[in-house]
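My questions will all concern the structure given below.
All protein chains but one are shown at their positions in the complex.
When the chains are written out, they are named A and B in that same order, and each has its own residue count from 1.
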Amino acid sequence: MSTTTATETHTGHAEGHHDLGFIRTYIFSTDHKMIARQFLFVSLLFLLVGGILATMVRWQLGFPGQPMPLGGMLPDTMAPGGIILPEFYNSLVTMHATFMVFFALMPLQAGVFGNLLIPLQIGAEDMAFPRINMVSFWILPVAGIIMLASFFVEGGAAGAGWTSYAPLSSSGEWTGVYMGQILWLVSLTVLGFSSILGALNYVTTVMNMRAPGMTWFRIPLATWSLFVTAWLLLLAIPILTGGLILLTFDQTLGTAFFRPEGSGEPLLWQHIFWFFGHPEVYILILPAMGFTSEVIANRSRKPIFGYHSMVIAMVAIGFLGWIVWGHHMFQSGMNPLLGMTFVVTTVVIAVPSAIKTFNWLGTLWRGNIHFDTPLLHAVAFVSLFIIGGLSGIFMASAPVDIYIHDTYFIVAHLHYVLVGGSLFGIFAGITYYYPKMFGRMMNEGLGKVHFFLSFLFYNMAFFPMHNLGVQGMMRRIYDPNQYEYLQGLQPLNTFISISVFLFAATQVIFAFNFLWSLRAGKEAGRNPWKSNTLLWATPSPPPHGNFPEMPIVNRGPYEYSHPDHDEDFWPQDDPPATSGSGGQPAASPTPELVPGD
Amino acid sequence: MSDAAVATMDRKPMPGMKVYNMKLGMWVFLLSEVMFFTSLIGSYIILRFAHPDHWTDPGVILNVPLTALNTFFLICSSVTMVKAFAAIQQGDQKGLKNWLLATILIGAAFVGIQVIEYAALSGEGFLPMLDAYHAVGRGNPHEGPSLGGPLYGATFYSMTGFHGAHVSLGVLCLIFVYFRARSGAYTEESLAGVEVIGLYWHFVDLVWILLFTIVYLI
Partner (left out) sequence: MTEQEHAHPRYILIWVILLVLTLAEVGYAFMDLPKLMLAVGLIIMAVWKAVLVAMYYMHLRYEPRRLWILAVSPIPLAILLVLAVITEF
């Protein structure tokens, strides 16, 4: 079990599967592992798009009114002479967030790792509905092309913010954007189906296709996180879809669901959007929490501290996430009594996240820590998520939020949880699971350089934003210097912009490492991290059908450094300890398969 | 448990939800549909609370008797659907086909009647858009005063329209299932396709039961 041989990396097709040809293997594949790779490549491209849009935003804020390098390539409707127009700036902030949230962070977590990890970690041969899985992937590039196309229509891309508040978004009169807004709405409506179909696949698979012995409390935390995420997607996305459709009617048919001139209610849009939008942020963070748990336990060679409480905390976040949405609306003019309720619920939801944070720290404590790249990213996740969570506590208080709402304090918070949190968590996931996906290790040296530079530049860019916000700089503003009291902040803005550019440039190292290692990385073997989950019981990459026969699970996923076992890891499907080996077995043997799970 | 016993253990997945994958998948999908209709119906409820003057008493603009009949039809189609399923549970292929066909015809009739209703309503000036709304009500002259307000029209058409779209999609799926039944695809052991389209169809009926009440009677 502790040694791997070169032959185990062979990407064999399981016996009985005929050669499907190029199209069925690489384009229209129903194999969850290929679909995971497809999601990975497409989402990384969209991550690049979102990143480019961000650098353009930061150019304007860092070097206001100056021609942007390569800006001459842009049409005059966007940036005449390379100088970004205010209307284009609004589109940039809108589309940066839209691409990052919907086309990068969601598919990178739910799409890539939901597909890769769920069947393999529970011992299934594929998802419950492989063809629906394929459709779920293909919707992503289609929706993405619609969204990209919106830049090139008359009036440009949507410019009402990623939250698309009415009445700014319900009519082109005020933003000057007509078709672009409609395409934004259509693209996201289409994309919603990808999430819903994917979510129902994940839920069905986890509920019904676990290998014998894989009880609920033996499921690895990565799969648990994706399971909770799937439920949130399933129930939240349709709400957004309904709202998007009504807003599209306002834009195209002349209805007045959200338009005040027709007795419509702009606040209704905000409620619909955030009822989706808050579960959405947990969709964006939970999988990263899952990967972090896996990596920290494995690289510390210790069981995760408080596995049961980790599961319960994630489920609690899933539940509580539904009743906090109003904290995005404290300044909207909403009913203050309703607002007070949201203050209470929002403060409460900090608790399960805090439990998870303490458990990660407890796992690291006195562990035999291997400081390789995945672990570095996972620890960065924890520390940066703490900062993001702490700033969140400030916002949870409605009176404090009066001062900081729609300022850069919020921008700092959301980037700490989404970049410091989700993105570093994604890096942890990619560097950790890359060997299983591609059969090769990423380069450790490059990985560490990428990590340290990213961590440094990231904090240089985003920590000062707390400062900007408290000093009164508002969000989504093209020219803060129009206000005298903000003019003194320009040096800080320029510093932030340069840090962002350096952070962006650092990602080239990651891209190079990723692509180079596909061909030239060290061969990984079956279980390079000496992990316990069923995922690592298969070859790297696994063949069609994943397992020659369904594995039998005899213990939980975190039996690292068990006192009764020689090795410092104990795979879930290893046979139960026989009574003669001294001491108690690691866990109860496979329970009888009777109702009650 | 000895290694030998473990090795020969029956390798079946955990019992899970104790219903087969396709049925569980359809139920899970229907949950997302509940949330979708919630956003539409919820918007209606909220807008009505905010602007009750946009609504009239029941029956003033909308044709309650015709729609009550349509509701009866849809309920009948649920019965024919469940009888189709009961037939294939007994292996009755002829019964399956006939009851499926009945469901398709009644479902199509429901959509047809809705289309006729939409035509009549728009002819009377009951429309979803702000500028064009001038609903004179049933049996009133075209030059009469406008009753209610455009929010009534907008919410009416969005709720019933998406429901109608779901019914239409259901009819198309039923036609697909019908042709598969004709080619003998279903048996007593292999009837998942019939059961899951049945679940979808009953769900569409269930949503209509709620919609009819909320939209036409309140």
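Some points to look at:
Definition applied: a residue touches a chain if its C-beta (ideal position, glycine included) is under 8 Å from a C-beta of that chain, and two chains touch if they have at least 3 such contacts.
On a predicted model such as this, the values are computed, not experimentally measured, just so you know.
Screening B:Ala119, B:Leu172, B:Ala185 or B:Ile209 for touch with the missing chain picks out B:Ile209. Within the complete assembly, A:Leu235 is the residue of A:Ala104, A:Leu183 or A:Leu235 that touches the hidden chain. Annotation for subunit B: contacts to the undisplayed chain at residues 17-19, 24, 27-28, 30-31, 34-35, 38, 41-42, 45-46, 49-50, 58-59, 64-65, 68, 71-72, 75-76, 78-79, 81-83, 86, 89, 198-199, 202-203, 205-206, 209-210, 212-214, 217-218. Panel shows subunit A; residues 235, 239, 265, 267-268, 271, 275, 322-323, 326, 334-335, 337-338 of it touch the chain omitted from the view.
Everything below uses one rule, namely that only the chains that are shown with their structure count from here on.
One inter-chain figure worth recording: subunit A and subunit B are separated by 35 Å, centre to centre, where each centre is the mean of the chain's CA atoms.
Residue ranges of subunit A in contact with subunit B, taken from their complex: 124, 128-129, 196, 199-201, 203-204, 207-215, 234-243, 245-246, 249, 253-257, 259, 261-265, 268, 271-272, 549-550, 552, 554, 575-576, 578, 589-590, 593, 595, 597. Looking at the complex, you find that subunit B touches subunit A at residues 1-3, 6-7, 9-18, 20-21, 24-25, 28-29, 31-33, 35-40, 42-43, 46-47, 50-51, 54, 128-132, 149-151, 154-155, 158, 162.
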